[in-house]
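What you see is part of a larger complex, with each chain still in position.
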């Protein structure tokens, strides 16, 4: 950390900064510029915040140098994290396609969807049982009944499952039925939930918050890893901007940016990222080309009758047509879609 | 809701839209423009979403007309909500000042702070026992011990308290110790938590999410009111923008915008809204002048030793100097600060 003193800072104020640094078990080192003094903080600054120094008298600004995360960092683990869910390897050379409906609406609807997912060549089936909805008047999901349906159909057709958990207390229950625990965008900084999932044995997918920076996303993942759970997928799903012609603005650069900073696999959700089925195919191709390790694509047997997110769901036919296209792009960038 | 058909939409597609409307217990009405047909949805559209119609073949766009909330709306309750916490009336002509430290750090620290709050003339004391922190390596709060300290000091000096709840399961426990339950910005759309607080007997303060629209904030409040709890304070605390010279961008207009739409009291948090103690006084004056029903201001006995948010905390002296200034502004706009 670098503490920049004001030009008129007194020697007493500088000494106070140095003492504060020493109190925190770090060493201080001065740089005398033409007009100002900079005091560097040397040592483990992971638990320190710039704000602790900004408040000291005579301080002009404080710049963080060391990254504020550790376990998720490429510096700590240079090789990419990879793990198996059923017989699907996540984080390898294969690009993993997850698909399925936004919500589990009934046994029949989910079974039809899951069969279409399997037929399309996608490897994991998604479905929501507990749905975070902006309005209290919208469909809130089938709850545990939905999870049971997912577990049964998964068993029947042989695809692993992913579903969202909304509260820490629900982690054990959801873990009984579901293979990958999803943390939704609105819960990216729900720390009790992150802690609970950090102590779970199930892999997790962490979706980027609507206005979360990449640094905050990595710190949220760090919460999970500090709990002992290292099987974490990061998922870019669009951020909130001023643009209204798409539901969110998909941050495609987040993939190479994250892959440079962390060893965790990085997925893209083109459905929430755009909000409209029309744009899912081109953006999915882009996601494969940019180097994403996987995609999560919403699909519904009859999108127009979907109880949630119908407008961004592909039909089974559209999904089946898309995957061969993605395979071609994957080959062009030396990746594989099975 | 207004469903705009594409210019080339067929009669069959229009009929399909009308039938879908009727299935949802609404009536349809056509408007024939020069080039396009608009089909209006008449009836209770509260539980409908534009997306349900956007997905139908031949539809170009859908515009919502009816507001998606009800209980929080001025149309349902024209008079302003007002309620008492101890002997403090919230939502009346008096502007309520809440102050205190970001975190409860020790009995001594909180007692010193609470006495300074009382001496300054502020009416309610704040303090955090469960702290949502971006980094897992930062101080996470004293937990229940912190709540106990708050309850004891509150009893001793006679000021009501406010503190944050982070999980639905903790609502009963926190309610035992604390007078007003705070929902933090990161939890504005934590629906299990909103539901739990909706069933609590304690008043709640709902802070605006970092990237939450005003409409989403009202829908989050609607969750609490549908549970039966009508004593809800809305708190603007800054939104996330591209500007980096302040921690957040305080949306001052949110006060009159909210006050036009809802009967709930609207507060401002100038500390998180700006992020730096230097800017708290001018922005607090603006908050009073714009018509806020209350302010929540962070204060710490020794900001430079604070375990969180020191850089945005006033000293006891600064708080004591600020309140008489706010009183003068309040008088100028025909409001009162006791």
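Lettered A and B in written order, each chain numbered from 1.
In this section, a residue touches a chain if its C-beta (ideal position, glycine included) is under 8 Å from a C-beta of that chain, and two chains touch if they have at least 3 such contacts.
Just so it is clear, the structure is predicted and the values come from calculations on it, not from any experiment.
Enquirer: How many subunits, all of the same sequence, make up the entire complex in this structure file, 2 of them being shown?
Expert: Of the complex's copies, 2 are shown; altogether there are 4.
We adopt the following convention: only the chains that are shown with their structure count from here on.
Enquirer: Starting from the mean Cα coordinates of subunit A and subunit B, work out the distance between those two points in Å.
Expert: Centres of subunit A and subunit B (C-alpha means) sit 26 Å apart.
Enquirer: Can you list the residues on subunit B that touch subunit A in the complex?
Expert: Within the complex, subunit B contacts subunit A at residues 20, 46-47, 49, 51-52, 54-57, 68-69, 132-138, 140, 166-169, 186-187, 189-192, 209-211, 216, 219, 222-223, 226, 240, 276-277, 303-304, 306, 309-313.
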